[in-house]
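Missing here is one protein chain; the remaining ones are kept as they sit in the complex.
Chains here go by letter, A and B, matching the order in which they are written, and residues are numbered from 1 within each.
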Amino acid sequence: MDLPAYVARRLLQMVPVVLGVTILVFFMIHLVPGDPARTMLGTHASPERIALLHKEWGLDESLPAQYVKFMQRLVHGDLGNSLFYRVPARELIVDRLPVTLWLIGYGTGLSILIALPLAAIAASKRDAARDQVVRVVPLIGLGFPSFWVGIMLLLAFGLNMGRLFPVGGYGEGFTGHLRSMFLPALTVAIAISPILIRSLRASLLNVLESDYITTARAKGLPERRVLVRHAMRNAVISTVTILGVNIGYLVGGTLVIEQVFALPGVGQLMINSIFQRDFPVVQGVTLVFAILVVLVYLITDVVHSLLDPRVRFE
Amino acid sequence: MRIRTTGIGAVLAAVTALAIAAAGCGGSSSGGNSGGGTGDEGKPQYGGSVVIDRVADSQSMDKTTVFDNESIWVFEQIMEPLYTVTKDGKDVEPWLATSYTLSADKKTYTFKLRPGVKFSNGQPMTSADVKFSIDEARKEDQGWGFLDIAIKDIEAPSPDTVVIHTKYPWSPFLADIALFANAVIPKDYGGETKKQFYEHPVGTGPFMWDHWTKGDELVLKKNPNYWQKGKPYLDSVTWRVVGDDNTRELQLEGGQSQVDEFPPFQTVDKLKSTPGITMTLFPSTRTDYMMMNERVAPLADVHVRRAISLAIDRAAIIKSVLFTYGEPANSFMPPQVPYYDKSTPGLQYNLDQAKQEMAQSKYPNGFDVEMLLGKGSADEHSYGQIIQQSLQQLGINVHFKQVDPSTEFANEQEFKYELGFSYWTMDIADPDELVTFAVDPNSGAKSFYTDYSNPDVIKWTHQAQHEFDKTKRQELYTNIQKQAAEDAFMAFLFYSPYRYAYTDKLHGFYVYPTGNYHMEDAWLSK
Partner (left out) sequence: MSVAAADAFVEAEIAEPRHGFRTRWYRTPAFVAGCVIVGTILALAILAPVIAPYDPNKQDLQNILADPSSKHWLGTDQLGRDVWSRMLYAARIDLRVGFLAVFLPFVIGTTLGAISGYYGRFGDTIISRLAEVVVAFPFFVLVIAMVFVLGPGTRNIYLAITVVGWVSYMRIIRGEVLVAKRQEYTLAAQAAGLSNARIIVRHLLPNVITQAIVFAMSDIVLDILLIVTLGYLGLGIQPPTPDWGAMIAEGQTFITVKWQLSTIPGVAVVITGLGLSLIGDGLADLLRPE
């Protein structure tokens, strides 16, 4: 198989996928009741004022006409203006994207740092005491919703215990971000780790107890080397698959964490604009989100194929 | 053995969770008194920055079109009107104007402008600026234009005099002029377009524009040219968006912010006893109602509406949802509004009477009804459930329709609801805006979306708009309130205060019944 050709083909396929998503969202969000003009005007809404806003926003045209306009603007990289903030939607999204990416990246990184060693410890001696503990304790993270975990972490570390971390907020500068984002990233990590540990352990055990490894041991290769080189490689494959599979859930999950830690990220923007029916922003965020998810899937597949020589995509 | 280990594992998990929770909650409140009072203690000190944490972000600084408080309470620090609301919310006092005279036919107002007032860019304020500002604000086809509808035209005969002619005698006029939409800005937007101007508005207020990172923080800095000499005391004010109630509280306790806007009711007691924090409940004009859509058959029957209103145990709601921090509402007008009548016989809890009313109605055995609930507030869910149980006793079966916030609003305004919740806060120090909205079916809101129509009430409302004699006006509003209460066109629920928690070091912070605050009076002690 030719990797560059495969990647090129996948990137091309990305276009109809992303387009499909934006069309679906466009029509869905417009057909659901809820009028941004009414939300904005609140108790001061009157038919005349509503009609005026509709005209200003181009909402008085037919849906297909609106969609065409949206696509025309999109080709120029213009996502339209936020109805509520009256600034370009693109500006809003670009400003907030780094925060969300930080959260996802930092959180995923932490979760791997936590999960890999723990899974290795557990798998090294199946069913021993340490195996049991490793399998059970992270379940706390799975059982409690992330907004609960977030607040508990804030209470414990942000306020008490020497105020190690600021209470929410994004922070300034790289080190500032590392410090401010630690607790929210930890919240993300606590949420994913149990799943990661579980599946890493399962796949490590599979490998460790397979013929491959037993043969290597029989040949007298040092155990450590066996573990690290062969088992880990398979572990990475599983990790990548699990994380890739969960990317949608991850990005969606960040919005709650952004809310709790007062992080000005894309998740917050998304949920608020859906509730307010700020159509241009909803469409813009959907587009960005869709591209992100599809790219991650592509990367997952590529990594999978690179690392596992048994796998070849057609 | 292994099974036991696993059992221990489960216990471990639970214990760890509880331990974390306990550790988290241990140190946050150690009792003791909250130091400092709400008043100004000692001499104001200069310097410092105040961070105010709030639930949502502003939408825009365009004072002529936006309706959300988060925008209004910010741009009021930048742009100021001729007259402004007094501290008790019942009247207006001179601000950028020092006095006015009213002609005999009551249709011409002559204002004298305060000398020496400058915009933050150093330019002096003149009557030409005032004329421009109000002319822009009163354009009928937008935002707040409807409040200025009585204005015929404006003249600026001399730089320190403004003359305004009204089309007819209009008693709410002075209160309307005090509206923030009528605040004074530089003529012709200082050479910019309207859109450009409102991206960094310029005014005569105590603070001037610094920057705004949308969704995150909005910062204003001290205006060195402010006309009140010696003020403001603060160097800057920052408004930050923190949607989660718990996080806002923690930021305040952690010193990251100085003001926590609207902590939930259940935390008020705790905040009152937290050292270093002042928890204040400011009297507000907020009134909560349950609307009954008269286009839905049973609700058009006045006996049914009266029964529903009588069945609601307001004291119980106030105790369990507001944690005692509220008062049952007896009128659709709140106490802080001029012409509020405290003897208005708004129906209060009386289950026997409620049953009698039901017996007299066309639906003595009850009926099914749908209650609209939105994401808007967790409180709505609570009193929705309480009211559901209350109405059960009358044979009225309430089922909920839960929708997201945009849908909730839209449904109410399009009359696609049966029972729904809403509230009002005053924008001006005059009852007319609220009364027209609430009981006049010909106003845009069609009687607060209920379709309530009582010809006497409508007549009195129009009369009161042209009545300048305070005693006669009071009589009219007393009658309006009384009739509306007896017709039970809405169930008046309760009045609730504005809740603000802030650091002891902040002084001079006072929230007016209209919800705004004058940050030029605030200062931080070291």
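Here, a residue touches a chain if its C-beta (ideal position, glycine included) is under 8 Å from a C-beta of that chain, and two chains touch if they have at least 3 such contacts.
Everything quoted here is computed from the prediction, not taken from an experiment.
Q: Of the listed residues B:S49, B:T86, B:S236 or B:S382, which contacts the missing chain in the full complex?
A: Result: among the candidates, B:S382 touches the missing chain.
Q: Quick one: say which of B:K401, B:K416, B:H466 or B:K482 touches the chain that got left out.
A: The missing chain is touched by B:K401.
Q: Of A:P145, A:G176 or A:P222, which one is in contact with the hidden chain?
A: Residue touching the absent chain, from the options given: A:P145.
Q: Mind pulling the chain B residues that touch the left-out chain?
A: Touch set of chain B with respect to the missing chain: 1-3, 6-7, 9-10, 13-14, 17-18, 21, 24-25, 28, 245-246, 249, 264, 266-267, 269-270, 313, 316, 319-321, 373-375, 378, 381-382, 384-386, 388-389, 400-405, 407.
Q: Contact with the hidden chain only, please: which chain A residues?
A: 13, 16-18, 20-21, 24-25, 28-29, 31-33, 127, 135-136, 139-140, 142-148, 151, 155, 194-195, 198-199, 202-203, 206, 238, 241, 244-249, 252-253, 256, 270-271, 274, 282, 285-286, 289-291, 293-294, 297, 304, 308, 310-311, 313-314
In the analysis below, only the chains that are shown with their structure count from here on.
Q: Need the CA-centroid distance for the pair chain A / chain B, whole Å please.
A: About 38 Å separates the centre of chain A from that of chain B.
Q: Help me check something: in the complex, which residues belonging to chain A touch chain B?
A: Residues in contact with chain B: 32-36, 38-49, 52, 84-87, 92, 95-96, 127, 129, 132-133, 135-137, 139-140, 143-144, 147, 151-156, 158-161, 163, 166-170, 259-262, 264, 268-269, 274-277.
Q: If you look only at chain B, which of its residues touch chain A in the complex?
A: Going through chain B, the ones touching chain A are 2, 5-6, 9-10, 12-13, 16-17, 20-21, 23-28, 59-60, 67-68, 141-143, 146, 195, 213-216, 240-244, 246-247, 250-251, 253-254, 256, 375, 404-407, 409-411, 413, 422, 424, 437, 444-445.
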